[in-house]
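Left out: one protein chain. Kept in place: all the others.
Every chain is named by a letter (A, B and C) in the order it is written, and numbering of its residues begins at 1.
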Amino acid sequence: MRGIIKHFPGAKALDGVDLDIRAGEVHCLLGQNGAGKSTLIKVLSGAHQPTGGEILWKGEQVTIPTTMAALRLGIATMYQELDVVDGLTVAENVFLGHELSSGGVLHRATALERTRDLLRRLGHPEIPAQREVGRLPAAGKQIVSMARALSHEAQLIIMDEPSAVLDPEEVENLFRVVRALRDQGVAVVYISHRLEEIRRIGDRITVLKDGRTAATSLAVQDTPTRELIALMTGHEVISDFGGAAVGPISDQPLLEVDGLSLEGIFEPVSFDVRPGEVVGLAGLVGAGRSEILETIYGARRATTGEVRVKGKKLRRGSIADAVNHDVGLAPEERKSQGLLLDEPIYRNITLSSFARFARSGLLNERAERSAAREQAEALHLSPADVARNIRTLSGGNQQKAMLARWLVHGCEVLLLDEPTRGVDVGARAEIYGLVRELSRRGTAVLMVSSEIEEVLGLADRVLVVADGHVVHTGATKDIDEHQVLDLVMEGAHG
Amino acid sequence: NDPEAVETEDDAAAAAAEPAGDNAEPGDDVVIGFSGPAAGHGWIGAITEGAQNQGDEFDDVELRVSEGTDDVNQQISQIEQFINDDVDAIVVLPFDGAALTEVAIEAMNAGIPVVNVDREFSSPFAARTTILGDNYGMGVSAGTYICEQLGDQDDAVVAEIAGIDSLPLTQDRSQGFEDALSDCGMEVENRVAADFTVAGGESATANLLQAAPEIDAIWNHDDEQGVGVLAAIENAGRDEFFMIGGAGSANMMREIESGDSVVEATVVYPASQAADGVRLARLLAQERAMSDLVESDVPREIQLYAPVVMG
Amino acid sequence: MSEATATGSVPGADIPAQEELPHRDLSPVEEKAPKKVAGSNLSLGHSLGLVLALGALVALGVITGGDRFLSLANLMVILQQAAVIGVISIGVTFVITSGGIDLSVGSVMGLATVWATTLGTQAMATDIHWSIMFFTALAVGAAAGLLNGVIIAYGRVVPFIATLAMLVAARGFAELISGRQTQIITVQGFTSTFRGDLLGIPIIVWMFLIVALAGWFLLNRTTFGRRTIAVGGNPEAARLAGIKVKRHLVMIYTLAGLCAGIGAVMMLSRTTSGSSTHGYLYELDAIAAVVVGGTLLAGGRGTIFGTVLGVLVFAVLRNVFVQNNLDSSVQAVVTGAIIVGAVLLQQRFSSHSRT
Partner (left out) sequence: MSEATATGSVPGADIPAQEELPHRDLSPVEEKAPKKVAGSNLSLGHSLGLVLALGALVALGVITGGDRFLSLANLMVILQQAAVIGVISIGVTFVITSGGIDLSVGSVMGLATVWATTLGTQAMATDIHWSIMFFTALAVGAAAGLLNGVIIAYGRVVPFIATLAMLVAARGFAELISGRQTQIITVQGFTSTFRGDLLGIPIIVWMFLIVALAGWFLLNRTTFGRRTIAVGGNPEAARLAGIKVKRHLVMIYTLAGLCAGIGAVMMLSRTTSGSSTHGYLYELDAIAAVVVGGTLLAGGRGTIFGTVLGVLVFAVLRNVFVQNNLDSSVQAVVTGAIIVGAVLLQQRFSSHSRT
């Protein structure tokens, strides 16, 4: 790909990008949120038409007008947004668009057979090929998406942040597949914000910055992480967790969870979080961590147990009550659970607090806007224009807007579900810094993350959750990554 | 106007054997089915109500009134259900006479006498007897009245507010109106169609009055929608014309009697047809004759008179 | 992309299946998920509430009407009445599953009856073959649907508006053609062909049955059906998977129009006439049946079985009403209550909960 340019109405996403991929390599695409990675690969996969530039495939210039054309060339893509259809079964999703059929009539048995085969090779024979995809967890959907990419006879497979919704075990599995593909001479384009993954799987790297190629075809071995970060962000970022944990400011618990359970999802859990303390929930995908957070928040109605904030009991199943007691939740799935995509940024930021700016029901948009702008600037939201539609923001910036919501609201207990999913290194460091800053001010933070390193680095204490049970509680300094992983695996498979 | 004279004679012969008694006297218990259009407007409401009350009046009649519907498919099913239930007679006010003809013939073939009310079937075999209003006659009456009133002005502006345009009865009324007017050299200058509802009448009239700044006479097909027509006229503060109503509701009669409204007259269109239908159906089902006629058998067709009533 | 070593085989084929790691379960929690028969559209489970509602109505019919209600003849009355709206509802099921709506089916059906009878009564006298009428009705329906589809897919007009416009326009057009007269069919073969019986079951009921089975097959067993669900559930994903979404939408609306054309043939044979008033407000009945049946208005999930049940519920309801001689105003109030009741029942028993 040479000099690819892509303009959207209102934004220049790509402004002359070069990318060169060889057969049998894993080519990593790096860049900050909004750098244009997804846009680039969508141009390559025929989902977007480039405004300028040319694409060479096996030395010949080609145009890729549709996704079908790309597939015919041998380019298969796993998109960043989960591109599965909830109402169809796993097998139907895998063969969507290239159904096995004669005369329009489906060959269901063959499709099921081939799907089972693919799933088995992906290490997930337990996913029923006839199950409706809508009933699979996010990680399961990602597997389906991968199976679809593999079902094409592709010579180039593009993976846009496939590991975002996966936990360490699943990532291992993914790598095994990627390696096998590479060994067969298939080229893989791999996008991820987790630099250690790039180190482990990548052969060469192309770095995008602000829609331009900052560096192309760097060999992974020869490029230190520090240099990569500098290329991406234009400056040095020390990727740490915002300093040492602050630790509890007082011994009086701010959040008390007592015997809370949700039938069929998780068993009774009890713990408390003190002001200034960060507690992490570690575990594998599907362990029920999100559900614990949501139940505390009242988004799910607890089967047993109670939640107290500053000694006051929260009404079971009432989000409004939780919010009134200054509990905030940044949900796991930004797009479906957090954002009003067609509304301006500031309205998204003030979604939980606009009533507070209002006087007797009358909105005060000026105050809202300035409060939102203040947070947007403090969080280095890009672009900082809060009147813009939030849909046009990159994933990391959308995540920052979610956090800004609760900063504007002001909360004493902050529940964070995968706060850095899909977030670039720079923004990640900023979010870590923010969490630190909040604990310094006495906020109690309860967070879920699939990156064990993140939990251990950021939290004071960790609860390891496996299969709906809390299998371990302890200070993070007494445990390391391997021990957590062992606990998790034991719980999950035991 | 009766092509089936032979059949009528046969029936007459059969009936003649039976002495004609007093029709009100109780007879055998009979089940009569009634099916009509949706009570979307007042006239149909009154018709249905009339049939219902008539049924209640006779101790020997069980009247089954099926849901009023403007869907001919559903109305056909209702008749089919009556046939299955083996009722003794069926009274039908079809939404669309032509569309219900076939099922009515089926009923007749099954030996169930059908009384056709108001909207005529397309085949004479479809009903044992037919009670018709005179829609064409209504138009003629209204047109003739206007001719009489405006006879000397051949540049007079005449407006017409019709009912639902797609119904044959509306077309008949308009045709009669047009024919009568053309006899005295006039024609309809402005015509709007409402929908037999008060609101529709109001809306159509408000626009009509704007389109025609000077009117001499208006004929409104239906007094139910007339409530809305009058409201619009009053609202516009217009009174340079006179109006004739149609179908004759109690409200309109009051207006005419009061004398201070633009309504001068209305053309009566009886809402008692269905009630008469039930009466005749009862006689047919009990195989009785009509005591009030010299020719005592129930006749083939009854066409009701549509006179102009003035204040 | 320079020297690619083309691998002729499916890339996934050579990935070694990992045996050493015990598999972790990424499928949903089984015990919480209600048991479901494979192929959700087949499943009784999904429509259980509706089946119960229908059962309750039938029970009511039997209690109040006894043998008369259960007679074969009465059953045929119910089915014949359900047939026309049923066929139309099958087409509408596809439209709604694709995330759209079609308000024009009733009007288009009316137009098709008028057009076919104009041909059959006036243009060519009475000696044309009945099949010409038949295909005219189908063609008129499909053409109107095609126009809908093109306006929606390529003109990017929201389906509600595009088909509302068609609703109004087709009705007006039908009135113009027919001069607002009801046109009686004079082609002899037509009525005799379609009003007959086969094995004691009216042709019309056979047609309903065939269309319903074909619809079920099309939705659940063909690429067309699966793509319809994809387009309705996630149009962007469908596009990315290489489906020609616009072309598919055109086909779906054409199909709905075709079903309206078939409905027109049935209506012609029921009423032996074509009229611009035929099919008035059928769109509402059809949409109600489809949605009560369990197809999501938002698209992405559709059930032909549910639609048929929905149509039958309404037809049985009417039959029971007539049998019990209920006042039509009371009928209306009761119908309202039953609609809500049926949906609540369905919700209670259906495996899928909405938010």
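Note that a residue touches a chain if its C-beta (ideal position, glycine included) is under 8 Å from a C-beta of that chain, and two chains touch if they have at least 3 such contacts.
Here the structure is a predicted model, which means the values were calculated and not measured.
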item	value
Omitted chain's touching partners, listed by label	A, B, C
Among A:Arg176, A:Arg347 or A:Arg421, the residue in touch with the chain that has been omitted	A:Arg347
Touching the absent chain when the full complex is considered, from A:Ile431, A:Met447 or A:Ala466	A:Ile431
Residue numbers in chain B that touch the chain omitted from display	39-42, 45-46, 48-49, 165, 190-193, 195, 197-199, 201-204, 206-211, 213, 224, 227-228, 230-232, 234-236, 249, 251
Contact footprint on chain A, counting only the chain that is left out	7, 9-12, 32, 34, 210-211, 233-235, 237-244, 297, 299, 319-320, 322-324, 329, 331, 336-343, 347, 351-352, 354-355, 358, 361-363, 365, 374-375, 377-380, 382-385, 387-388, 392, 394, 405, 407, 426, 429-434, 436-438, 440-441, 457
Contact set of chain C toward the excluded chain (per top definition)	151, 155-158, 160-162, 164-173, 175-176, 180, 235, 284, 287-288, 291-292, 297, 327-337, 339-340, 343-344, 347, 354-355
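What we mean here is this: only the chains that are shown with their structure count from here on.
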item	value
Co-neighbours of chain B and chain A - touch as defined	C
Most distant chain from chain C, judged by the mean position of its C-alpha atoms	A
Distance from the mean Cα position of chain B to that of chain A, given in whole angstrom	71
Chain A and chain C: spacing of chain centres that average the CA atoms, whole Å	40
Where chain B and chain C are represented by their mean Cα positions, the distance between them in whole Å	37
